[in-house]
Structure formats: structure tokens, C-alpha cells
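Omission of a single protein chain aside, the complex is shown with its protein chains in their original locations.
Labels for the chains are A and B, by order of writing; each one numbers its residues from 1.
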Amino acid sequence: MSAEEKVVFERPHALLPVITNYCPGCPHGIVHRLVAETIDELGIEGETVGVAPVGCAVTSVDFFGCDMIEAAHGRAPAVATAVKRVHPQNVVFAYQGDGDLASIGMAETVHAATRGENITIIFINNAIYGMTGGQMAPTSLPHQITQTSPYGRDTETAGYPIRVSELLSSLDGVAYLERVTVDSPKNVRKAKKAIKRAFQNQIDGVGYSLIEVVSTCPTNWGLSPQDSFDWMRENMLPYYPLGVYKDVVADGYANAAEAAAARNADCPVAHPEKAGA
Amino acid sequence: MSEKVLMKGNEAMAESAIRAGCRFFFGYPITPQTELAAYMSKQMPKCGGTYLQAESEIAAINMVYGASAAGARVMTSSSSPGISLKGEGISYMAGCDLPGVIVNVQRGGPGLGGIQPSQSDYWQATRATGHGDFQIMVYAPSTVQEMADYAYLAFDKADEYRIPVMILADGMLGQMMEPVLMPEPKTELPEKPWATTGHHNKRKHNIVDSLYLTPDALEGLNRERFERYETIKANEQRAELFMCDDAEIVLVAFGASARIARSAVVAAREKGIKAGLIRPITLWPFPTNAFESVMDTARDFLVVEMNMGQMVDDVRLVSEGRVPVEFFGRTGGIIPTPAEVLKRIEAAHEKVGE
Partner (left out) sequence: MGRNLSLILAGFGGQGVLFAGKIIATAGLIEDREVSWLPSYGPEMRGGTANCSVTLADDPIGSPLITAPNALIVMNQPSMDKFESAVVPGGVAVVDSTLVQHIPDLANVSVCAVPATELAEENNMKGLANVILVGKLFAETHFCEEETLFAAMEKCVPARKRHLLDANIAALKLGMQA
């Protein structure tokens, strides 16, 4: 490299130099990069253990440079819980899609959240099962056509999509929830900031943090990458509005436990320290 | 130097696991194993360990998977319906070569079945705990002392062979108290360089994974794993032979039913019948060597189980038609009596003549 050359952009160290199996135009690549940049910037690759889902990101165990575990379908929060309990000093994240996190793994998701596990969850919501070829997901929109809702999701029989961030925001164990997307440089920067916060929260002991990334699936939606982002902006964002759904630090608390204690302050049994006061 | 104490089987397994270096327990309440979880919830905080009541058996076994991947000695326990739910996670552990100890305090099935003692999960434990080509090691204790001893040993074997190990007990053994001498606490545990502990910039990243999308790679791995199973079969068979030296009517029973069979053998000997008992302690690997040692004298195998006839299949396989195999079982949570087993011994004795 000559003296005039200056590196302005390079592969993050935490993202291994391997070819991924993601389809052209798939936002997984962007989100992987944001996670890897975060790991690099926080200098935590050596302490980080990632848990991959079942779904398109199943092979991400080969892409991230940190130690990686492949979980059974939906069980990543349970696996991540245990890894964090064994090595509390490690940074543990799970990376999950909508079928994994909000359908088969909903119990694990809700309970890891309500236990206030000090872990970080990256949740990719693209309203479809990608890996298996485009079936209806728990987050598929009403009348959305998929392989298993060929006449469009019929809410009479298939019910309604789950808004995960809203759902989890009611739980006392949760510290930070933000819904972002990666359809534009501006939104990518916002998403990066949220993901970094979610990792920093864990390091600082603030508690359970989940970042929901509203995403696309050009292959199974049958649209070009740019048309997919248009469809997403037009249809998904009204259903899944971007924004912060919970942030105990912004609310003035040091961590999720403090916020929870304030919320249930009127329950005597929850506050033995006040007995006899 | 510890002394004998009276303990429930469920509690003995828990205490022994802690002494074996287990510091992580993930469980879910179900009768008749709950004392084990309760014991862990009381003792783990005192020894710097973790007790976590999971949201389900499925979550519990996947926490075992995670803790094992992270290099810890870890245990879960349940009873039959809960073990079915754990099947998925056990298969994944086998597929990732993760050690771990799973306790099944069996109750009657299928479905919710009952809550009384049973041995009807033999097939599940030895044939198909979950999907895929794999085995787990299975110990079948028949006393509270053995529950302590094999819970302790299970952790070593799990680590040695990187394999899930099951303690297959039942409601009777779990609930009963007997005097037990606890093993000494372990101070040194094996290194696990494969564990996902964070690479700390000192090594390539470790991956715990059971996904192999290339058929050749998956077949290769399965073959390698089955070679390890052959080593286990060669080295880890365990059985107790009771009055087998000249036995013509050889009973075969494990766990709780072996206690009843033993009483029946003693009663038969008092009547002049040459009866004996093979008590498999490892159900997988099945103790085939023990059977070879009685083939010269045995004229009839009488398999006694608390189910509709499961281990009897393995006895037929090892007998290969050389010695007739009979079966006597009670099911639904009923414990057979020595008297009814004795009747079967007498009938077998009459049949083989003399």
C-alpha cells in the first residue's frame, strides 16, 4: 500500500472472509455486517458467543468470527441463557428470524425476556419463512400471499401477525427494544446505533435487549431487492412502525431491574426491603 | 470421611451430581422427580451453582445444550412425558457430541399415563430418544446407593465420550429412602478445548453445530460417531450376576424390577430351583458379555419388566435362539410381587423339565 492509499472501508474482523449463502439483495448481509462492526468497535470478539437460529441464518455459525453455537429451531434464547449463565463475563447474542423467534420459539423468547436475561437478540422480521421456500410466518401480513397462504393470509382462519416489539414491551425483564430497518443509508446508520446499544447494554449490565429489524425477502416475495424495499415501506412499516418500544435507560433507570421495581412498587411481597419500614 | 445417610433416590442423584462437579441444573416440575429439582434449587445457590426453572422441558434441555456447549457439567431431570419433550434437544446434543446428564424418573405411559413407577421408557432410552442415528449411554440403578454412584459416574463418561448420558430410574427408586454413602466431591474436571467459551483472540473460533448439508460430510461424521459407540460397547458394559454360576432359569431384570426378581430368585433357590439373575446396569450399551457367560447353563431366560415387554427384545437379540426367552411384566404403575415372579420361575422350571 502506497503512502497515498488510505483504507476507508474494509471487511469487519468479526465477519470471516467466506462466501455466504444468502440470496442477492438479502438484507441479512447488511445486518451481519452491522453486528460484526459492533463486535469490532467494542473489541469483544474474543469474549462473544453467538447463537444462530434455524432458518436462512442457520449457516451464520460459519460467518461470524466469534465462537458460535447452532441452536435447534426456536431455542436460541434458551441456549443463549445457559451460555450467559455459565460465562457471565462473555457477551452472548442470538440472531433469529421471525418463524424461529415468534412462532416455534415464542415460549423461549418470552421467557428469556421476562427472566431479564442479560443477552442481546437480533430479530430479523421479513414476514416469511425464507429457508424453507416462502411459507406464511407469524409476522406475515393480512392477505399476504405465501406458499402456504396462496389465497392471501386469511385472518379468519390464520389470525393476525404478531408485533413482537410491542408484545415484549409489556415485560418487566426487558431493558431495551427498538424496531429498525436497513432500507437506506440513513436507516442502516440508525440500525447500527441500535444494535450497538443492544450490545453495550449487555456489557453494562442494563439487561435484555432486542433489536427487531424489519427486513425483506426478495427471492420469496418474488420482487427485485429495490421493489422489495418499496413493498416493505408501503406495507410492513405501517404494521410494524419503527421506533423505540422500551428503553429503561431513557426512562431514567440504571437497568431493567430498577425499572421493574418502580413499576411494581405497590406490591408488598415484591419488596421485602420495605417491610417494617 | 462421609457417613451413610438416609436419602430419597431423587435427592441422592442431585447431591451426587453436585459432588461430580455439576453446577448447572435446568428443570421443570413433574411427578415423581420433583424432589431432584427442589434439592437443586436449595443447594445450587449454596455452592455457587445455577438452578433455573425453565419455561418447559424443551427449554430446559436446550439450556443443557447451551451450558454444555459452554463447557459446563450440566444436568436436567424429568419423568416420562417430559423426557419426550426433551427428545429434540437430546438428539441435537448427540449431533453436536455434547456431554450432559439427563435423569428420567419413569412413570406409567403412554400420554399422561399415571404417576406410579414404570419402566416403559426402555425403548425410548435405548432406541429412539430423538430423531436420527444416535445412541446415548443409559445407566439403570436399582438402589439409592447406585443412583448416587451412577449419577456421579455419568458425568465422567459423558465427558470422556462426549455423549449424553441418561440415568433411567423410576418413581419407586426416586421416592424411596435407603442408606447411602455419598462420593467425595470432585476437585478436578477435564479440559474442554472444543467448548464455546469465547476464543479470547487465542484460537480459531469454535463452532457447536449439528448441521451438515453435504451428505458425504454427514455420513462421515455418523460413521465416526458409531466407531466411538463401538468403543463404548467394548469398554462400558455393566451388569450384576446374581446366583448365575449354575443357573438354569436365568431372570433378566433392571432397576426396580430387578429387586423383585432378586427376591424371587432367592425364594426359588429355597425351593431347589436353580434360578439366577442377570441385572443389566448399562441398558445401552446392553451387557451382552454377561449373557455369554451364562449360555452354557441357562435353559430359559425369564425377563421381568414393569412394562409390556421392551428389554425382552434385547435379550432375544443376544440369545439368538440359543435359549428360549419368556417375559413377565406388569404395567400402568403396578410393581410386580416376588410371589407372582416366583410362579413364573416355577412354570419355567416345570417346562424345561427334570
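By our rule, a residue touches a chain if its C-beta (ideal position, glycine included) is under 8 Å from a C-beta of that chain, and two chains touch if they have at least 3 such contacts.
What you see is a predicted model, and the numbers here were worked out from it, not measured in a lab.
One chain is not depicted; across the entire complex it touches B. Across B:148, B:172, B:208 or B:283, the single residue that touches the chain missing here is B:172. Touch with the chain omitted from the figure is made, among B:62, B:116 or B:206, by B:116. Within the whole complex, the absent chain has one touching residue among B:86, B:162, B:259 or B:274, and that is B:259.
The set of chain B residues touching the chain not shown comprises 4-6, 31-32, 115-116, 171-172, 175-179, 259-260, 262-264, 266, 335, 337-338.
Here, only the chains that are shown with their structure count from here on.
With centres taken as mean Cα positions, chain B sits 39 Å from chain A. For chain A in complex with chain B, the residues that touch the partner chain are 16, 45-49, 51, 58-59, 61-62, 64-72, 75, 78-83, 85-87, 90, 107-108, 110-111.
If you check the complex, the residues on chain B that touch chain A are 24, 26, 50, 52, 54-56, 58-60, 62-67, 69-72, 74, 88-89, 92, 96, 196-202, 205-211, 213.
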